[in-house]
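Excluded from the complex is one protein chain; the other protein chains are retained at their positions.
Entry: chain A
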Amino acid sequence: MVSFTLFEGDYPVVKQATSQEQSKSYEAPLRGFETLVYLVCATKQNGAYDGFSCTSDDGQSLLDTLILSQWEERAWMGRLSYDVTSCETKIVGGMKLTAQLNEEWNSNFLKEFEKKTFQSSGGIIKPSYIKNNQEEILFCVASGESERSVLVPFVATPQEGTLIIVNANPIEYGHIFLVPYYHHKRTQSIGGALQLITQIADEVDNLSFRMFYDYSATNTDRTFFQASYFANPLPVELLPFIPIYGSSIDGIQILEVADYPLNALVFASKNLRKLADVVGEICSTLQHRNTVFNLLISNCGTKMFLFPQVHLPVTGHHLHAWECGGYFIYRKSLDFDDASEKEISKWLASVSIDAESFQSLKQLCCGITAKFS
């Protein structure tokens, strides 16, 4: 576990950020916006990952407590559309797929969130969003310079970081959006964002915490992630994996998910920095090729699932990352009661890329990973 100290008064990094506000930054919707700021420690950033604290018995981490408490508070205050914990969930079939009955589920929540939050192009957060939706913003995570992660209450947001925003249409407890932002750059690539995202997964240090990233042709310039808490592993995490690359202790392992209707790869490593670099590079490559894909980050950042999907320009119906992971939401109780492994498998198979494309994807992934070793 990382340890934390609270800095009273001005904190150097934040101070620096404010002083640079003078410089010409043409897009800075967050300028002057004050919130809780969580600064992740610097040692880890520099690659000095000293193993993992997932198994530590130190209780909840500070970041975990922060996310859960801020989310619970919004839920208590009635800021969410419904209480997702009152939704029934059940296991479907031998693959242990999960079905949730959620009659108030808004399947358009992602599009609505994008429309509300981002400018129509460029992936920049709308100033009006910040102004009108402060209650939705839980806090901000940014890179710090200290050896310890710290919480700074109510200061101006640093120049770059990630906003943690509550999702009012949660799929499970603690569903949040993680929106990376820059004061000085127009766009943010997934490769760059993945470093901090992985660090967040590490510092949350809770095996129930899972992060998602959906990429389709419609959101090309908006990079944001989602995360939620699931007490049980997602079904795909329980399946057997076949190793296809790597074995060394420090390096990166690539595995293939066996016996799953949707072709999927797993990237696993204890070296989070390297893992984020590799997966980030692979994602960037896929984006350039206009490939639809999803990421699922589990196990405190040490496991990343890559789900490539076939491009369906006509229907445009692609699966969310949690759906790729085997977690499905039903709006009607009749459909929920009838949920079957056969039907869900069909959905998963319908977006899966064929064996040939999957083979070339594997080659691509191994090639990129080899470059980083």
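Things worth noting here:
Keep this in mind: a residue touches a chain if its C-beta (ideal position, glycine included) is under 8 Å from a C-beta of that chain, and two chains touch if they have at least 3 such contacts; residues count from 1.
The criterion applied here is as follows: contacts and distances are computed from a predicted model.
Taken from the listed names "Trafficking protein particle complex subunit 2-like protein", "LOV domain-containing protein", "Urease accessory protein D" or "Ribonuclease H2 subunit B", the protein name that UniProt assigns to the chain not shown is "LOV domain-containing protein".
Summary of contacts with the chain left out: across A:V37, A:C87, A:I125 or A:M211, the touching residue is A:C87. Shown as candidates are A:A231, A:L334 or A:A355; the residue that touches the absent chain is A:A231. Looking at chain A, the residues touching the absent chain are 4-6, 57-60, 62, 64-73, 76, 83, 85-91, 98, 101, 151, 172-174, 208, 229-232.
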